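Removed from the display is one protein chain of the complex; every other protein chain stays in position.
Note that the chains take the letters A, B and C in the order they are written out, and that residue 1 is the start of every chain.
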Amino acid sequence: MSLLEVDHLNVWFDRGRSQVVRDLSFSIDPGQRLGLIGQSGSGKSVTALAIMGLLPESALMSGTVRFEGRRLSGAKEAELAQARGRDLTMVFQEPMTALDPTMKVGRQVAEVIRLHEESSGRETRRRVIEMLDRVGLPNPDRITDAFPHQLSGGQRQRVVLAMALMLGPRLVIADEPTTALDVTVQAQVLELLDVELAAHRAACLFISHDLAVVARVCQQVMVMLDGRVVESGPVRQVLSQPIHPYTRGLIATARLDLARPGSRLPTVEDFYAGGQL
Amino acid sequence: MRRLSLIMGLALVGLVVAAAAVSLVWTPYDPNLVRPPDRLLGPSWSHWLGTDRMGIDLLSRLMVGSRTTLMVGVIAVCLAIVVGVPLGLVSGIRRGWLSQLLLRVSDIMFALPALLLAILLVAVRGASVATATWAIGIATVPVFVRMAHAATLSVMAQDFIDAARSCGTSSAAIALRHVLPNIAPIVGVQASASFSSAILAEAGLSYLGLAAPATTPTWGRMMRDGQVDLFLTAWPALAPGLAIAVAVLGFNLLGDGLRDQLDPRLREFR
Amino acid sequence: MSVFVVEQVSRRFGRRSSRPVQALDRVDLAIEAGQRWGVVGESGSGKTTLLRLLAGLDRPSAGQIRFQDRPLDLADRSSLTRLRASVQLVFQDPQSSLDPRMRVGSIITEPLRSGPLRRSGQVPTDVKARLNEVLEAVGLPQAAARRYPHEFSGGQRQRIAIARALAPKPDILLADEPVSALDVSVRAQVLNLINDLVADMGLTLVMVSHDLTVVRHVCDHVAVLKAGRLVETGPVDQVYRRPASDYTAALLAAVPRLGDRWD
Partner (left out) sequence: MAIAQAIARRVGVFVLSLLGATVVVFLIVQALPGDVAQATLGMGATPEQVEALRQRWGLDRPALVRYGSWLLGLAQGDLGQSYLTGQSVSGQIAPRLAVTCWLVGLSMPIAVLASVPAGLAAAMWRRRWQGAVISSLSQIGMAAPVFFTGIVLVVVFSVRLGWLPANGYEPLLGPGGLDLAGWASHLVLPVLSLVIVQASLLSRYVRNGFVEVLAEDYLRTARAVGWTKWRALVRHGLRNAALSIVTVIALQIGAMLVGAIIVEQVFALPGLGSMLLQAVASRDLPVVQGIAVLLVVVVLAISLAADLAYVVIDPRLRSREA
């Protein structure tokens, strides 16, 4: 049985006037990592929010989302909230604003435990520090008492990851988790995500505009364009034998390191006329 | 929903402005005509809102009163904008000790509510609509200094200001070409909000008997006079109160509506 | 001829009472005419601070910057005008670098209408003609001039910003992370544009980036900054192949490549 099944998902904004996701169907098996790639505005983030039940109230949605056979779409907020954080969770792009600035980070991580499990104060603190240590934060017992603004962007993203991975969820949705980070920090965070997902045997839906980053983490990839999936398959296959011209364009533009310095870089338009800037 | 505030605001403000305009050429009765036999009449076909204790038609007097309300608001807010916005703009662009001093002084003035300032001025110069207007205007200046200063700072933090500086655009040109157009919508919203504060302040002063003499019809004064007969009839006190509420509500809604109409990308500046 | 000579330049932020931030620490750098320099480092390394110093938007706390063999003095009007007339900037965030209340045409021609630049006599005087020239150079239709920035996508806005920088015919182009706010797929177009324009107009380029592959593609020289200090400089090819410092090597290794797992 699939872990996550998305069936004929459609999402509209602006009172149904603009459709952002069009008839999207896919599934993720337990432990599987699926990359979702596309330009900004292609509907990838909205897809993630729809799965989590976090779409803004103004959005309209149709289709079904099932997690381990249970319907998430249409479920009550309280029911969804129980599943979130414990069974499936999400990591967002902006580490600078993802944490409440007025609350110590240790407390924000600890709340995840207390929300879903009975745990004594001392036990909780021990687990929080252990988790902060696991995500590679130096001096975790000091950092637990720090406020978000006292940490760097990379450190904050590690805290967010700690919150997400705390209870060993079976699905982690990561929405451009490293786009806002420096390349060196990005490499470290990707490495961490890789290791932790493997350790928990967690599945992952990894969203990015950067094919190289997706290829680093995932085995499967889906290419999204204007709310539709235009191509999907194993990363290796899609990269070596892309079918859709847009995918070919994406691959070509991502290979900056192979281009001769100063030469003209291939663009998406060289392959796919429908795409604009 | 957003449009609704703007439309309702415009409608209510339009109503007040129309009443003031019409009163210049026509009112149902002479707003100063005392007719003792007609005193304290309830609303009827001949007197839509009834009459006061002197037998004067309330509607006529309300219509004439709206002129004072609008005049005080316009003068006070214009004064505050003309003085406050340039000060806030300059202090946001040139950050020296003079700007700091200016902001401190404006903060101190901010601690002095319009009505208290007016009471002080009235104590020295005697009650008049002019004194009240000046006091409300002066007390509103720091509001615009603060607002313009904060808005200027956020515009100045944008890259396009550096782009302008890096091609040699002078501070004055930056202020006029980039900052002013970008803060103008916010000034407009604030003006609408300050207009309703000014109306409330003027009404309060008149109610306390510190603005207009009894002969000049103003809404606050009418309430003060109407309160005397509260146990006989409530109309003379309630009608002008409703008029004030309508005017204030109108300008508040107009301000909200304008803010919602602001380009969403401009909202990021605040 | 040296365009910029940076001599022992430091820049501290913050007042004396509080802990000051040392954004730049005794940096030396010489940029010759026609060279294309990349300045690389993580966030907080001081790369943007260096660029702002070169652009005359900020002054060093210590040390000196020489522009065209004369000391750069922001208080001296003629020195500043010389700088402004030949140096132009492109910013990272095309959202914030274009005035939302101005039409694209006015944005692009603003440098041409600026007093000091006009008086210097070095900028084109036929504003209309120059506007059409640069619009064409960056691949935008002439109709774009009448529209507002929000009507354009991120990549197009960056083209507008480049058109504005080119309008006064500068000799030197400074670019602060010009592609890092853009999608990977749009990045290629803007890099192509910068490459073409720099080559066609013989510009001197100083480009700040956190991505060494981007720098390698566009620049011929590179300076690597770490926590305000210069750790390595040299021809880009050499630094890319045999980085002298571990820090540069780490920066290089961190860039994700498509081939990582696939090849």
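Everything below uses one rule, namely that contacts are C-beta pairs under 8 Å (C-beta built on N, C-alpha and C of every residue); 3 or more make two chains touch, one makes a residue touch a chain.
Model, not experiment: these values are computed from the prediction.
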Among B:Ile108, B:Ala130 or B:Ala157, contact with the omitted chain is made only by B:Ile108
Missing-chain contact among A:Arg33, A:Arg84 or A:Arg170 belongs to A:Arg84
Missing-chain contact among B:Val74, B:Leu120 or B:Ala157 belongs to B:Leu120
Listed in rising order, the subunit A residues that touch the chain left out are 52, 54, 57-58, 77-78, 81-86, 89-92, 94, 97-103, 111-112, 115-116, 147, 149-150, 160, 163-164, 166
Where subunit B meets the left-out chain, the residues are 1, 104-105, 107-109, 111-117, 119-125, 196, 200, 203-204, 207-210, 220, 223, 227, 230-231, 234, 237-238, 241-242, 244-246, 248-249, 252-253
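One rule holds in what follows: only the chains that are shown with their structure count from here on.
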Every chain in contact with both subunit A and subunit B is listed here as C
Looking at Cα centroids only, farthest away from subunit C lies chain B
More contacting C-beta pairs: B-C or A-C? The answer is A-C
Per the C-alpha means, the centres of subunit A and subunit C lie apart by a whole-Å value of 33
Note: subunit C residues in touch with at least two other chains are none
Within their complex, subunit C touches subunit A through residues 42-43, 153-156, 183-189, 191-192, 195-196, 199, 210-214, 216-218, 236-237, 250-251, 253-262
Note: in the complex, subunit B contacts subunit C through residues 158-160, 162-170, 173, 177-178, 181-182, 263, 265-266
The residues of subunit A that touch subunit C in their complex are 39-40, 153, 182-187, 190, 209-213, 215-216, 235-236, 239-240, 249-251, 253-257, 259, 261-262, 264-269, 275-277
